[in-house]
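Shown here: the complex without one of its protein chains, the others still in place.
Up next, chain A:
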Amino acid sequence: MCQVGEDYGGPGPAELQPKLPWRGDCFKAYYVHKFRAMLGKNRLVFPGEKVLLAWSGGPSSSSMIWQVQEGLSRESAKRLRFVPGIIYIDEGAVCGQSPEERAKTVVEMKLILQTIAFPYHIVSLEEVFNLPTSVLQPVSQGPRGFENTYKEAVDGFIQQQQQQQQRAPEEGGGEAVLSDEQIQEKLRQLSTQDPVGQEEVAGDSLPRPAQTTALMTLFSSVKTLTAREELLQTLRAHLILHVARVQGYTKVMLGDSCTRLAIKLMTNLALGRGAFLAWDTGFSDDRHGDVVMLRPMRDYTLKEIAFYNRMFGVPSVFTPAIDTKAPEKASIHRLMESFILRLQAQFPSTISTVYRTSEKLVKAPRNGDAAGAATARCLLCMCALDIDSTDSATAFGAQTLERLAQKLSPAPVLPTGAPGRPCCTKGTRLQPGCCRDTRPSSEREEPRASFIEQLCYSCRVNMKDVPFLEPFPPYILMESQCRSQRAWEKQEVQEFLFEESEEEALHPLGFSPQF
């Protein structure tokens, strides 16, 4: 279609795929179309829904916001129909930036955000120290027939729009689905306000120095860059989730590009997250239940994004990341990035092959799950726990055995209170360390051991590089304690529960007698 030498009057040509030079206008049409096709094909964003756009300042997320802005401003029939907001997380503390540098970056970000005129939330990573434990608890979403509901919603929306145009403008309040005009009005109102949510942003001031120190302590206690990057991603995800929940956003859009996702897929395989690839690299990630993470940029290569941004003047701000200027072998992420990119230079179909493969990954339904009992989730990444600790043939089983072997002779622990006298009265809540605590002493003494128990395989591997639990934000430690308390209590009452299986009936004490 577009050959080198033909003049379409647009900006200069570019070779984005092998042997396929593009001219400016065709490229723009192709680029915009991809974005809308991605959203339209997946049918997950409903009209009038509030969608939070995660912006890092980098080229991919900037391009995404630009596409959303263009999409919302088109003529009515083809207009994108959701209500956007933007979140920017200031991670300067862990990337080695001084408070002055961070303030300067935030000012630059604000300049751009103000031209975009969507409501925005600027949050610093230190806010993780104020998060509630509810962030770690997935909310179960009721079953939805996606296809029908989406079509109905869109039809209803269009119908309503037509009715709105016929009726007088003063009417029309109280409908569940926002009309087009209402969306525009809402955008106008919200864009004149400063970021809402007083508990997250204290105006223009930077976070409290104590929290910055706590955050830096946490990250400097982590021994490897790999574990640090994983921890940063986890905390960032929790923070975005919390802001989305508090502000009423039901969807979050992330700016991960095709190149990034191909690298992420291979990196996650190396990190032991093979079971969760569909969630980590797919278009939609519904592990949190009520808030769904989307990746609308997953069809664009970094090269396309860079070209588009350059040609059409999309503003972006460069901020150093945690691995800026790190040597090639500093972390698994870096290693995989240079591996994939170098391979791509010689074999230009590498990234698209990895990408196509990732598209085929399907989220496997858990056995016997349905709407019933929730499967246990990893404390940090909130994916379903993929472990079978009794099977020593798996890497996981081997890990568990190794850990147990290290605890052959734990130091004996005296129960609290004088010997011979119980330390608690009947009816008080059972506490770990109490005289009635019948757990093995290794578990009692080590909150770390029970913390590790609550993680999936790859999070456990990461924890090997994190020597201390104390610097973790309170919400993680509290939730961990809560879960192990609950598990312990459940174990205690297990023998008194009537189980449905035959096995339990035969062995009322809850364990099989040794023959």
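The working rule: a residue touches a chain if its C-beta (ideal position, glycine included) is under 8 Å from a C-beta of that chain, and two chains touch if they have at least 3 such contacts; residues count from 1.
Everything below uses one rule, namely that contacts and distances are computed from a predicted model.
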Candidate names "Ubiquitin-related modifier 1", "Serine/threonine protein phosphatase 2A regulatory subunit", "Ribosome production factor 1" or "Importin subunit alpha"; UniProt protein name, chain not shown: "Ubiquitin-related modifier 1"
Residue touching the undisplayed chain, where the options are A:341, A:449 or A:487: A:341
Sole residue of A:122, A:277 or A:302 that reaches the chain not shown, by the stated touch rule: A:302
Among A:25, A:155 or A:328, the residue in touch with the chain that has been omitted: A:328
Which residue of A:90, A:256 or A:280 touches the chain not shown here: A:256
Contacts of chain A with the absent chain, listed as residue ranges: 4, 11-16, 21, 56-61, 254-257, 259-260, 302-303, 305-307, 310-311, 316, 318-321, 324-325, 327-328, 337-338, 341-342, 344-345
